[in-house]
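Here the structure comes first, spelled out in structure tokens, and everything after it is commentary.
Left out: one protein chain. Kept in place: all the others.
Going by the order they are written in, the chains are A and B; count residues from 1 in each one.
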Amino acid sequence: MLDMYSGLRALRAGLDAGRTSPGELFAMCRNEIARRDDGVKAFLTLVDDDPETQRRLRGEGPDAGYAGYAADGAAREGEAEFASDGTAPDGRSGSAGALAGIPYALKDNICTAGIVTTCASRILAGYTPPHTATAVRRLAQAGGRLLGKLNMDEFAMGSSTENSARFPTRNPWDLERVPGGSSGGAAAAVAAGMAPYALGSDTGGSIRQPAAYCGVVGLKPTYGRVSRFGLVAFASSLDQIGPLTHSVADAALVLQQIAGHDPRDGTSARVETPDFSRGLTGDISGLRIGVAREYFSEGVDDGVRRKVEEAIALLAKLGARVREVSLPHTRYALSTYYLIAPAEASSNLARYDGVRYGYRAKDADNLVDMYSKTRSEGFGAEVKRRILIGTYALSSGYYDAYYKRAQQVRTLIRRDFDEAFADVDVIVSPTTPTTAFRLGEKVDDPLTMYMNDVCTIPVNLAGLPAISVPCGLDRGLPVGLQFIGRMFDEVTLLGAAYVYERAAGHSPLRPRFAPEVTGHGV
Amino acid sequence: MHLTEQDVAHVARLARLVLTDEEKHTLAGELDRILQHADELAGLDLAGVSPMSHVGGGETVTRPDEPRPSLAPLTALANAPDADEQQFRVPAVLEG
Partner (left out) sequence: MAFETVIGLEVHVELGTKTKIFCNCANEFGAAPNTRVCPVCLGSPGVLPVLNAEALALGIRAALALNCEVRASSKFDRKNYFYPDSPKAYQISQYDEPIGERGYVEIVVGGGVKRIGVTRVHLEEDAGKLNHSPLGDYSLVDLNRVGVPLIEIVSEPDIRTPEEARLYMEEVRSILRYCNVSDCRMEEGSLRCDANISLRPAGQRAFGTKTEIKNMNSFRNVQRGLEYEQRRQAEALAAGGEIRQQTLRWDEASERTILMRSKEDAHDYRYFPEPDLARVELSAEYIAARRAEIPELPADKRERFVRQYGLPAYDASVLTASRALAEYFDAVAALVRDAKSASNWIMGDLLAHLKVTGQEIEQVNMTPQQLAQLIGLIDDGTISTRIAKTVLRDVLEQGKDPRVLIEEQGLAQISDEAALRAIAQRVIEANPKSVEDYRAGKEKALGALVGQMMKETKGKANPQMVNRMIADMIAGD
């Protein structure tokens, strides 16, 4: 019996064997959404499975002139174009068509032409972009079927999805707990079996942390591996789109479709896209795995620590050579991140001014008044907090002390990794110091909330790829194990994570569903 | 260095945000704690360390100078809160 935990290969095989159809898979997801999402509240927008929507997402829609703009961007680079049924022209690395006919969902900060894209913010309420993110266009061209848009912390700022302007999303493992964030909707939708996979975005851990909290796999690719075109910017030098799935193999399949150079993103790397499934051999004998003491500080819960240590022991048993590495500047990563990300955000979010799109405040006397009212009414508290920190860090007289200094420390953090990776092939750590916390537990304490990202943030600062895979339950809640790889070496990274996943036998994790919502105030 | 409510007000003005007195008070405290935390960077010896503003690099990225269609006029204004004569309408511009 197929369901959304079956894995992408099984779904594809079911389609190939005629045991199911794309329409049936889509309907199955919609059924699960109808059954579960009143409690989980992962979806902000549902999309119907109509050919017009799919065509628009492929860049062939009725937005005449501009659709052409979106479509030929890819063709120019000699990129493979996929037929609408998902069959590939010349078998893209063996995984072509792997996603054809299979539903997926998107974090709501990834633009979809003709479909509302809000970043879970009041300031973008009702905003319908004319453009589609390159990653989505590639999924649509591969025959993927979009189910809808997922909840998140407003503009991806947060670690619990409580910062959504609409409503908080709940953790399918315990509806009283947060799913993590900012891609909380994406992690919860996949964990709850409402979508076989989803795309999220990761700026400081926003894919990996909710993946860990919800017991799914979350991959943050190397910076530049996946085009950021169409991803609403939070912190441009840190943001990266990536998949949330039920297995490492599925993450590799999705990455295969969305990776590659994009002429619309000047920071997308001109590197070859390897066959990401190539490394999923199940053999890691001789693989050198680094363990950094800095990731096991006092803040890490005993339960989490125990699970991660068991995982490391298992990896050693499987033939990996485990050794200690040192990442001495890790302790500065949080401060560095909380200067750089807000600084970039303060500039990226300045465009929301009520002039060309989005929310505009009523009754403004003049332009400055309109700007200030619009932004004050349109943004939530956390977004304002970060805009203020970032503006301060960049403002006259403070730039050198804060922003520039943070950029220099960033260099040191990157250097730490470069030196460590001279001796090891991957580094493992907990994804998060704790398991999912209760709703409302940390909303009034920004600094403690920020501590959640202590293990994931250094990776974004350095631009490296990393993946979180489930490594068991602690008191009934999923624990995440993070693997960090070298720049553009997702093949090794995925290979290591795959071996662990298979040997540990956790994936896919199926939550014991609380049967009904308990009426805790939403 | 402590962040005052006046600092918060100044930065809010730069960022085009209006804050209530209560917000100013709360935010001054919160931002001050975050920046106090950031002050740990002040102790590091960073002489000769170049700032990392980009992850990639080493190569100039350009595109060819080839025109493509712009948005259809209706699409360009489709999301505008207020428009007139194929233009975005804004309240009177007063310097300040």
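Please note the rule applied: a contact is a pair of C-beta atoms (placed from the backbone, for glycine too) under 8 Å apart; a residue touches a chain by one contact, two chains touch by 3 or more.
Computed from a prediction, not measured in an experiment: that's the story for all the values here.
J.: Which one touches the absent chain: A:Arg228, A:Arg386, A:Arg405 or A:Lys442?
T.: A:Arg228
J.: Just to verify: which one of A:Tyr371, A:Phe417 or A:Phe437 makes contact with the chain not shown?
T.: Touching the chain that is not displayed is residue A:Tyr371.
J.: Go through chain A and note every residue touching the omitted chain.
T.: That gives, for chain A, the contact residues 66, 69, 109-111, 117, 119, 124, 127, 129-131, 133, 228-233, 235-237, 263-267, 343-344, 346-347, 350-351, 353, 355-357, 367-368, 371, 391, 394-396, 399, 403, 407.
J.: What residue numbers in chain B mark contact with the hidden partner chain?
T.: Per the touch rule, chain B residues meeting the hidden chain are 14, 16, 51, 53-54, 56-68, 70-71, 73, 76-77, 84-93, 95-96.
Keep in mind that, in the parts below, only the chains that are shown with their structure count from here on.
J.: Hey, how far is the Cα centre of chain A from the one of chain B, in Å?
T.: So the centroids are 23 Å from each other.
J.: Provide the residue numbers of chain A that touch chain B in the complex, in ascending order.
T.: Per the touch definition, chain A meets chain B at residues 63-66, 68-69, 72, 127-128, 130, 223-224, 237, 263, 266-267, 269-270, 331-332, 334-336, 338-339, 346, 350, 353-360, 364-373, 375-376, 379, 384-385, 387-389, 391-392, 395, 401-402, 404-412, 414, 446-447, 450, 462-463.
J.: Help me check something: in the complex, which residues belonging to chain B touch chain A?
T.: Chain B residues touching chain A: 3, 7-8, 11-12, 14-19, 27, 30-31, 33-35, 37-38, 40-42, 44, 46, 49-56, 59, 61, 63, 68-72, 75, 78-82, 88, 90-94, 96.
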